[in-house]
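This view holds just a subset of the chains, kept in their places.
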Amino acid sequence: NSPIIAAASSVKFALQEIAEAFYHDTGNRIRISYSSSGNLTRQIQQGAPFELLLSANAGYTEQLYQQNKTLGQSITYALGRLVLITEKNTSLTLDKQLSAIKILTETGNLKRFAIANPLHAPYGVAAQEVLQQLGLWESIKPHLVVGENVAQAAQFASSGAAQVGLVSYSIALAPALQNRTRTLLIPASLHRPLQQTMVLLHNAGETSKLFFIYLQQHKARAILARYGYSVPEE
Amino acid sequence: MDWQALGLSVKLSLVTLFFLLPIGIFFGRWLAYRQFLGKSILQTLLALPLVLPPTVLGYYLLVIFSPNQGLGLWLNKTFGTTFVFNFEGLVIASIIFNLPFAIQPMQRAFSSIPRDIREAAACCGMSPAHVLWKIELPLAWPGIISAMVMCFAHTLGEFGIVLIVGGNIPAETQTIAISIYDRMQAFDNQSASIMSLSLLLFSMLTISFTYWLSERSQKKHV
Amino acid sequence: MSDKPNPDLAIHISLQQQRPIPLDVQLDCQPSELLALVGPSGSGKTTILRAIAGLYQPENGRIICQNEVWQNSVQQFFLPAHRRHVGLVFQNYALFPHMTVLNNIQQALSEIPKQHRHSHALDLLKKVHLEGLDHRYPKTLSGGQQQRVAVARALARNPKVLLLDEPFSAVDQVTRRKLYRELLALRKKLAMPMIIVTHDLEESTLLADRIALLHKGQILQIGTPKSVSAHPVTATVARLMDQQNIFTAQVLDHDLTAKKTRIHWLDRILEASFQPQFKINEKVCWTIQSANVLLHRRDRPSNGDKENPLHGKVIEYMESSGLVNMLVQIDKELNTTIAISVPLHVSKRNGLGLNEIIGISLLSEGIHLMPYQALRR
């Protein structure tokens, strides 16, 4: 009976492949329950049988640690990156300073700008920071459409319902999106690091512990990097 | 308490009911009184909006109404408006996901009216519209009311579709359900609970008043 | 129809169909005429009324009322019920449960000005003797009260034809008598055809100008109540008209001078009214209404006693509201009996009772011949 680990939906792309590799290398299967990091945290607090939590936000793992639900401290296994995303055939030029978007707001041509919910989604928080850094927050705020999570924000932007959006790099790399969108990586300096943390929960078994370690090893890090994460120094 | 969101939700519910009432009556009545080939298929189609997860249904609506292509493009050209990220879009989405709750109970309500009573009405010289208004609607009323109550509650509570089609824009598409959900996700349990409770209380008052009114009007003759 | 508009206020009905309910009917009813549809349960009376009202569409039908075509199946034309102007009392009333009695009636008053509806409806309620029940809901009414509301509602429409499906079946005899009077008064006032379905032969005789006897969807005989009951065209008609004295016999001869026809019945010879259409030696059925059977009074024999005298034993004796109905056994072997009814006082004076042997006479004028058919009792 393979252990269940909980993972934020946003790491699904990479994690799927890592789990395959893990199975290939160790012969152990894991089952993964995806949800928002917040949901998962709550479920863990209410006794969910998860053995490992991969959160998109350092706050949740910390919270669980404080509440003595974990085996030890959390570890940052990757850092998320933001990209500016737009539908393929828009004429919008994408640049790191978002000047084209600035012009749109000034000319009143910006209709909808998609981000994840800055209230609770880590990529939403980061997106807000980026916009604030660039001094665009106030002018874009009225045009925001806010996704439940970063995937939803990407859906907004990729379907053309919103002109442009700030989403995670890992999502932008999804094959279905790559064909339909153009993206531009946002400098990591424009927001606080998007720490993807993980923590072993107190009922973690051997397999989970193995996987916890596996995630910190080279093979997993390579996969993570391929899926648009910066990987912290070993 | 997010009064704005509550207001929006109530407005959305009422506008939805405003459209659903005639739609439900029309189709409910039609399904109740007509026999035709493929009736069970049609009835089935009506239940289907329930089968898909709301978010998924919402995504398909988003794609369909998105102004870049197909229907959305045409709508945009024709009416100069899109049906995503605005109140109109929410209304359309609400209507679609409430169809089963509106039509099914009304169909049952209409089909439980004895045939000879409708016949007697025709023999009194009432036109079909008149019969509908004076005989069928009053007799189907309990069923219609409970259909409307379900739609009302369901619209207040639905957030999956609304979130996707509406884009969670404060004062425009951020309903109370989304607002509660957001607080909850942000671990603002207290706000979420207060808002949930207020919403429950408000619905409770509205709905039980509705039921009480409808019971009272029934009591005399049932 | 002719080119000239012809002020034909009658209703003409012609319906044919094999399945599921067999129908083969041709009827018309003049304005102010009251036509009674009678016939055994299940013979199609309600179906015919429904077809006239437009609630049932028989395969082939032509209905024309006051020169207006209501149905013409050749032309695929069928006027819907609400445009037909009929007043219909349903066999099971079909009142609107959510409306007061008054409101029920007012629904059918849409064609008179609003301000008059209330008083008009109250008038109608009075006509059916339901004053004071105007604000009741149907579920709080007794069966007979509901039925009368249905009658008032049908009248309210001021229809082109009034269709009443056993409108008084649930009403007591005293009230019913009052309602008859109202109906007859109405009929004089309003020039519309009225068709009433009833099981009560007395009702049809009292009310109807003509009765149409229906059997298995076919009309067996149409005529005045008197003629149908006194001169049924077949033994079946006689039986359906609740005639108890039906027998078979053979025509003996026709007496042209005395205007009598003589028939051979059992081992007797009876004088009947002159009915030369039956051939000599022809086998026939014959019938006599029990009122045409005379009792030989022991206290005062009379001349009439000589007409077709018979003797027999009383084998059934029933008193009912001042009358005595008896079965007199004429022939024990064949168990042939004749029904007779006499006033109670007569019976008493003559000391009648069960098992008495009495003499009776069959009035020859009352003996009516019909084509032969095997009788089943």
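Here the chain labels run A, B and C in written order, and each chain numbers its own residues starting at 1.
Please note the rule applied: contacts are C-beta pairs under 8 Å (C-beta built on N, C-alpha and C of every residue); 3 or more make two chains touch, one makes a residue touch a chain.
Note that the structure is a prediction, hence the values are computed from the model and not measured.
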Per-kind copy numbers - full assembly in this file: A x1, B x2, C x2
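Note that only the chains that are shown with their structure count from here on.
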Interchain contact steps from chain A to chain C (minimum; 1 if touching): 2
Central chain (by mean CA position): B
Distance between the centres, which are taken as Cα means, of chain C and chain A, whole angstrom: 90
Chain A and chain B: spacing of chain centres that average the CA atoms, whole Å: 35
Junction residues of chain C, two or more chains touched: none
Per-residue overlap in chain A, given as positions that touch at least 2 other chains: none
Of chain C, residues touching chain B in the complex: 53-55, 80-88, 90, 92, 94-99, 107-108, 110-111, 137-139, 153-154, 156-157
Partner chain A, residues of chain B touching it in the complex: 55, 59, 62-63, 65-69, 82, 84-85, 163-164, 167-169, 181-183, 185-187
Complex contact set, residues of chain A against chain B: 36, 38-39, 42, 87, 112, 114, 117, 119-121, 144-148, 152, 155-156, 159-162
